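Only one protein chain is missing; all other protein chains are in place.
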Amino acid sequence: MLLPAVCIVWQTAMIILFGVFIRYNEEADPHWVEHRHTNNISSDIENDFYYRYPSFQDVHVMIFVGFGFLMTFLKRYSFGAVGFNFLIAAFGLQWALLMQGWFHSLDYTDGKIKIGVESMINADFCVAGCLIAYGAVLGKVSAVQLLVMTLFGVTLFAVEEYIILNVVHARDAGGSMVIHTFGAYYGLSISWMLYRPNLDQSDRLHGSVYHSDVFAMIGTLFLWMFWPSLNSAITDHGDGQHRAAINTYLALAATVLTTVAISSLFQKHGKLDMVHIQNSTLAGGVAVGTAAEFMLMPYGALIVGFCCGIISTLGYVYLTPFMEKYLKIQDMCGIHNLHAMPGVIGGIVGAITAASATESVYGVEGLINTFDFEKDFKDMVPSRQGGHQAAGLCVALCFGLSLQPPLNVTTEKAQ
Amino acid sequence: MLLPAVCIVWQTAMIILFGVFIRYNEEADPHWVEHRHTNNISSDIENDFYYRYPSFQDVHVMIFVGFGFLMTFLKRYSFGAVGFNFLIAAFGLQWALLMQGWFHSLDYTDGKIKIGVESMINADFCVAGCLIAYGAVLGKVSAVQLLVMTLFGVTLFAVEEYIILNVVHARDAGGSMVIHTFGAYYGLSISWMLYRPNLDQSDRLHGSVYHSDVFAMIGTLFLWMFWPSLNSAITDHGDGQHRAAINTYLALAATVLTTVAISSLFQKHGKLDMVHIQNSTLAGGVAVGTAAEFMLMPYGALIVGFCCGIISTLGYVYLTPFMEKYLKIQDMCGIHNLHAMPGVIGGIVGAITAASATESVYGVEGLINTFDFEKDFKDMVPSRQGGHQAAGLCVALCFGLSLQPPLNVTTEKAQ
Partner (left out) sequence: MLLPAVCIVWQTAMIILFGVFIRYNEEADPHWVEHRHTNNISSDIENDFYYRYPSFQDVHVMIFVGFGFLMTFLKRYSFGAVGFNFLIAAFGLQWALLMQGWFHSLDYTDGKIKIGVESMINADFCVAGCLIAYGAVLGKVSAVQLLVMTLFGVTLFAVEEYIILNVVHARDAGGSMVIHTFGAYYGLSISWMLYRPNLDQSDRLHGSVYHSDVFAMIGTLFLWMFWPSLNSAITDHGDGQHRAAINTYLALAATVLTTVAISSLFQKHGKLDMVHIQNSTLAGGVAVGTAAEFMLMPYGALIVGFCCGIISTLGYVYLTPFMEKYLKIQDMCGIHNLHAMPGVIGGIVGAITAASATESVYGVEGLINTFDFEKDFKDMVPSRQGGHQAAGLCVALCFGLSLQPPLNVTTEKAQ
């Protein structure tokens, strides 16, 4: 009886809060026509909708199909993975629109939050952070606990995102820090809190069966294919977005080869461990997230992907068992290997790439556009920006590790 | 031998009819370059193709993957569902291009139908109506009967659509009335005509098995994710399309929570009935269809989704068994809960939203653009538009309930 009550009450609360706070932004408002005339916008297609909507749909697919099916590789939780993923995401994105709206799109003239397609993309990003966390505790928590995790997670995410992007002024196009580092450590710290000694490792990472494997590959492939859209969805128009897509495409390609290499190295007669193929092949997309819109250069993207494929696969082989045995952290889907480590690497790569930016490479205008050296940051220089990026990574780590919802009191409710 | 003959003969007829009637519209014609110069169109991207094509692809995915896989939850018909869905859709969209073309894109200067990407979207919409109907009789009819159903259905659809949109001048961006209400009642009246007492309920709605469930979730998720594209695909450029996407996204999110709530309320120890999750979570997208492009407001979209999740799930619990037992209507996929009721609700919501439109909310130009108060409808006012919307709903109901193809004579051919 708890689940129905929570769903109904929370959804009712959402309706009230949306009624009070949420309105359409000017591009989704019928006054758009006058708005265009007054602002000399030549055509409807200049509406941000036409730049962003295709990317939004790609990201949406990653959140619901990608994350949902990827987690089905744990045969015991196959269906639960898809179903709970659906419930969490549907609740999370409503809460995210409010939370992120208060920080990013609050219109002070009337005290309303103005939402558009870009808000929907950001809400999906925010939900992604929570779904990553869910990967650590899959099968250990009840639906209600997941909803509580999501409520806390989205709130923390919105605050952390605001601090990293607006206060620290770090750039994070693909969310290596904001989404992956935060989400993974948030989930791992909850998993540590909910440690259950009787959970059998063999039921989990090595518990995949043939059909679950093919279902999981659906998730893997949809994440892999649309990752360029994820990393380029909210970058600046034009060259930044173009670059972000290319870098992600290349990094992911390199990751596949090194993942296959390391995986077959550790299996008898060169067979592949499906868990590696399903997860580690995505590590490159995580690690290239922050620097995707910078001048990482194609070979830089390949190097990042190359390293992450190796590190992530080795993580599954050595680190996950070690963490469970000695640190009492049960990482059901191995998110530490797919999100945490690559996320941290991504933050570092971003800091280095930003610090080494020069006017000769970016051009004067390009440097200002790419790093958003405007308004309060007119005096910013690349070297300092590198420091800000590093600071952003620390903020993500602190938020992920320091705060958890009080779930342990309700553990016995876990199915 | 009947199926091959019908396929070959009908496809041959299509080729002849296309040869006589169908041509490219001016945006798909090589004279486009001159057309641009003479009409001062600044760039190729002003071609409707670039506004519409991504939405077309999303809708296309909903028709073929969404509908196809959603129906696989009936384990006995799994493959048949995907395969027949494929056949019907492939035939239906050719017939739809002709039927809708005669009403909507006939060029009176040369008596040809001019097609473009928007025609393809409309053809997919038309096919969707027939696939909904197919959901009511799944497993009871042969492939040939399905083709006959489609031939009749598409024809009725085109007439009904023309009357609702052009004669009655109702607006129906997402097709709550035109597609869902019509399609569902068309299918249900055929199902009533083909009543088979020996069909065992337990083989059907409760007949889902594990793998069928995961396959069906593929269909559910692809329908759920791309529904914002469906409802915004043929709306006006700019703000209307933007708004339609936001409203649909919100309504669907709310539906998921209430569906989970009601479903777990009626199951032992709070488990979920997969049939509810696979179907009722989509009801919000149906019900927000007509009003999606209006100023429904974000909280309005959430309220619509909230109610439909509850109504649709209760429909599966109480109404479907009742209809079968007392009304002799066998609803194999529960389309009355997913399409019929939400479709009617959508029509009513649309009528209310239109009737309550004001110039202060829409602005003068916005009101004219949104409700298309032009040409013969210069004197139209929102209150009257509300009446026209209600009239449109009645037309959809009449067409759905009154006319069926004479399938009962061929029932014994059903596999």
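A and B are the chain letters, set down in written order, and residue numbers restart from 1 in every chain.
To be clear about the criterion, a contact is a pair of C-beta atoms (placed from the backbone, for glycine too) under 8 Å apart; a residue touches a chain by one contact, two chains touch by 3 or more.
Since we're looking at a predicted model, the values are computed, not measured.
Among B:Ile115, B:Ala158, B:Ile335 or B:Leu407, only B:Ile115 touches the chain left out of the display. The chain not shown here is touched by just one of A:Val256, A:Val317, A:Ala355 or A:Met380, and that residue is A:Val256. Residue-wise, the contact with the chain that is not shown comes from A:Thr370, picked out of A:Asn85, A:Thr370 or A:Gln385.
Of the candidate positions A:Ile246, A:Val317 or A:Ala355, contact with the hidden chain is made by A:Ile246.
Shown as candidates are B:Ile15, B:Leu327 or B:Val364; the residue that touches the absent chain is B:Ile15. The omitted chain makes contact with chain B at the following residues, 1-5, 7-8, 10-12, 14-16, 18-19, 22-24, 27-34, 36, 42-45, 47, 49-50, 53-54, 57, 60-61, 64-65, 68, 72, 78-79, 82-83, 86-87, 90-91, 93-94, 115-117, 120, 143, 211, 215, 218. Of the residues in chain A, those that touch the hidden partner chain are 42, 45-46, 50-51, 54, 58, 210-211, 213-214, 217-218, 221-222, 224-226, 228-229, 237-243, 245-246, 249-250, 252-258, 260-262, 264-265, 270, 272, 274, 277, 281, 295, 297-299, 302-303, 306, 361-363, 365-367, 369-370.
FYI, only the chains that are shown with their structure count from here on.
Centre-to-centre separation of chain A and chain B, using mean CA positions: 33 Å.
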